[in-house]
Structures are given as structure tokens and as C-alpha cells.
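One structure below.
Heads up, one of the protein chains got dropped from this complex, but the rest are sitting where they should.
Then we have subunit A:
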């Protein structure tokens, strides 16, 4: 059994008296030593999926309305709030997109790491501080002995994200969820932070879910990829297989809309149309209004996930590389 198993996850948002599903039928699993990438445009539900796994949706008007999530064999949705909290920051940790605002500005970074440590480990203040310095050293913050007493505003964006990583790793999590961890950082720093995460994975075997809108980042770092569109997983595959076939028209569209420096083009191949809004009703395949391959069947029948190769699932009637 995989470390994390998500089955048919449905997440809905409350609009007045109505519950509108924003994530539907999402299934995937992650195991130790594995990195799963979830990719998709803004608003496709990838961050909500991450927050749902972590248990941080509470109080936001958004909640899980269906499906199952099992972590280490235990049903996450059946747990009490206290049990969830025991896992949060302990067996499961999260890194967020905005390193500039994700640390509390009034506490020293060391104290914020110590707080995470003391929440789950029975450590004395001195031992926790020693461990915090070790962690800062591990995430390659220079002079960790003095940086431990810095306030967040005294650190750069990259350093703050390293502190976030140190905090997330403080209790040796089995699963690390990174929601756009490098989006807010300079390109040069991006690579360092990603390398650092993968390096730490090699040492500890932590499973990683990396959420990004950047296919390049995903291609470089992940074992498998899940492509999300309008709350659904439209294609799931091992990274190599995915980039080889680009079976779903949306996946293909995403890749082609990345400007390439070695190609001289006048026109960027953006996907035509727009992402449907929440609660919009679309008959058939939700991608058909924007799809170059759409036929009448796509307008009437919702595609079910099908396996076009071992481990390669596509929700499309007419995937590339499939039989027409």
C-alpha cells in the first residue's frame, strides 16, 4: 500500500446555500522516495487538493465533500481534529508559495522552528535550539548559529523559503507537500531550493508532492505527474511517459504554451478560450470548448479515466497516441 492514497477526492466551496464542487474525482497515490508533481493553471484546484490532504481547509468555507484519503493506512477523513493535528507538521508537512509572508514577522526564525519541534517532540528548549541550528545548516543557511536569532525580515526570500523547508523537515515528515515552493523566488534561487529538496529526499526517503504551474520544474524533479484541469485530473503518468506521449490535448497545450528560447516564433501557442468558472455547467468533457480534437462525442459524454499504458491514465475520448 502506498504512503498516501487519494481516491475520488471531491472538494466543494460554499456559495450562499449551495455547495459547488471545485475538485472532482481526483485519485492518485504517492510512496516513499517518490516525487509526484501536480501541474495545472491557477485555479484548477491543485492548491485546494494540497490543503485538503494537509487538513488546512477548515474555516475557509471550502471542504472535502467526497472520496477517501488514506495516509500510512489510516483514513484521514475519519480522524478527529486532534488526531489530524498530531500528524500535521509531524508526519506530514507543507511548504507554501509565499516565503515573504509565510513566516510570522514578530518571532525569530529559530523560535518558529523550535515551536514546530516542541509541538511534536519532547525536547528541552536547549536541545530544540541545537536541532534548529542543525536544520538551518542542513538547508544551507550560512552562519546558522547567528541566523537562528534573525527575524524573517532580515532574510532574503530564498533564505526564508529555506527556513520554511527547515521547519517542515523538523520532525522528519514522511510526506512533504510543496505548493509552488519556488514560484516567488528568483530563477537562480529556484534551482537551489529544488535541488535542496531532492537532496534531502535522497537522505530521508520522504515522499514529496510538488505543486507547480511550471512543467519545466515538474519535468526536472518528479517521478510521476498529475495534470489537473478545472478540478479534475486529466492525465496521470510516470514523468517520462507523460512527456513522451503528451496524450491529453490539455497537457500538450500546456507544454506548447511555454515560450522556448531556442525557437524563433512570432506567435505563442496559448490554449484558446478560457478556464470555465466555478459552478459553470459544461456538458461532456470539460475541456472540449478549448480542445483542438473535440468531436461531437466530447460534447455529450464525460470521459472516464482510461489506462493507455501501464500507470498512464487519461481522461479523454481521443488522446494523442491512442486509437481514434
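Criterion: a residue touches a chain if its C-beta (ideal position, glycine included) is under 8 Å from a C-beta of that chain, and two chains touch if they have at least 3 such contacts; residues count from 1.
Note that contacts and distances are computed from a predicted model.
UniProt lists the omitted chain of the complex under the protein name "Peptide ABC transporter permease" (options: "Vitamin K-dependent gamma-carboxylase", "Peptide ABC transporter permease", "Ferredoxin" or "Heme exporter protein D"). Of the candidate positions A:98, A:137, A:192 or A:220, contact with the hidden chain is made by A:98.
Of A:62, A:167 or A:211, it is A:167 that touches the chain left out of the display.
Although one chain is not drawn, its touching partners on subunit A can still be listed: residues 54, 56, 85-90, 93-94, 96, 98, 101-106, 112, 115-116, 119-120, 151, 153, 164, 167.
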